[in-house]
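A single protein chain has been omitted from the complex, and every remaining protein chain is retained in its original position.
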């Protein structure tokens, strides 16, 4: 194991991997801009006619069910299978799982048909998928669903993937080890799509550090959290914080990032 | 009657109601962020597979035809009927009614199949729906369509709902009474989707003050207008105004809001 978000960020900026995202209408611009600001190249493509070809060009695939509908789900599964065939890591963001049966069942269907590398969700979403108690209001997780570290470990074991559960402290687990990430800022909760952005950033880091997915997923959350801390400094509220967040992602310094990352 | 945007805002922030929005692609991020900045929880869901279940969790439903297509219209009507069955208030924003037959006819169809609590539109859109003269260019209302107060009262009577007609001065009517709201700023017209945001904010206020819809609709426009006034203070143009607007919505002070609201 070697955790170094700074080193992974440097690799990412050198390689500029393409990160294929099939995501929701609300945050497409935001996740594309976060990807670009970080130093990778985003591409959004959802047509069955092209997703398999597009993912073949990519270093990672990010699936996000935030505004799902049947055709989009079909495209996610086709892209996910193509990614699996090509050895390309897949991130799944189960936005709103637990809120409606359609979201919960779609998440289970994707998990059963696609080999997902990292599941990145909030406590309510992930708890839903492992049958734990959780309160989800729409796409927001309300209140803690017990201990985040336990939840991440349980989800990783039962779903056989890396579980990345974000909250005040984030927990990333492969079922055995658990990495806790304590970076971030409360203003993240005031801007829609910051969870989705963290999933996109996870895809970027996986593309740069393919062989150590647990570490890459934790590094991504640390890097995103450090950027949020920087963005909050001069922010006057959610709007200026949001604009600053892209500035901060672009300004992340690989040299100092390891020292600022709070991964344990 | 009791008009107090400050009190309603306080209730809203305490309860954090879910506001289900089936809206257009252009403004989804913007209306979600306005909802979140104000203190409510947005959720965007448009699949027929889940809209009825989702709206059952919500405190209000906002329908917006800005980028309509047949499947989306079907989902709006299904969600609207479920909202009606559950006693959940419905806001309709008839974006571009009058510009094309499809938009005008879709608006009429929604109004005939769904019980709409508040119709929130510009003068051109609302005038189209009551057969008055209006000039609509695309989704913008060009020039005044006569007296706003009369238009609001006429629309409220003939359509049997609360008509919320926005312009330099906004007019909200239940067919008998008319409340005029004089808050706002000319920079609102330079950012796309600010009308859509005012509809989303109307949904938030209805969710917090269900029993007095006329007052809630006027309070929403006053609160949004006061935030716009605050956002304009340091703005250098449409872009910085847009970012500031979310800051200002989040910073709205319930204690001083009633004194700043210009509702008569």
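Chains here go by letter, A and B, matching the order in which they are written, and residues are numbered from 1 within each.
Please note the rule applied: contacts are C-beta pairs under 8 Å (C-beta built on N, C-alpha and C of every residue); 3 or more make two chains touch, one makes a residue touch a chain.
Being a predicted model, the structure only gives us computed values, none of them experimental.
A.B. asks: For the chain that's not shown, point to the residue among B:3, B:68, B:127 or B:161 touching it.
C.D. replies: Selected residue, touching the omitted chain: B:68.
A.B. asks: If I consider the whole complex, including the chain that's not displayed, which of B:42, B:148 or B:193 touches that chain?
C.D. replies: Final answer for the missing-chain contact: B:193.
A.B. asks: Could you please point out the chain B residues that touch the chain left off the display?
C.D. replies: For chain B, the residues touching the absent chain are 24-27, 29-30, 66-70, 96, 99-103, 137-140, 190-193, 235-240, 242-243.
A.B. asks: For chain A, which positions touch the chain that isn't shown here?
C.D. replies: The missing chain touches chain A at positions 16, 18, 20, 25, 28-29, 32-33, 36-37, 41-47, 49-50, 53-54, 57-58, 71, 242-251.
Keep this in mind: only the chains that are shown with their structure count from here on.
A.B. asks: Fit chain A to chain B on CA atoms, both being copies of the same sequence, and give the resulting rotation angle in degrees, nearest 5.
C.D. replies: 120
A.B. asks: With chain centres taken as the means of their Cα atoms, state the distance from chain A to chain B in Å.
C.D. replies: Inter-chain centre distance comes to 32 Å.
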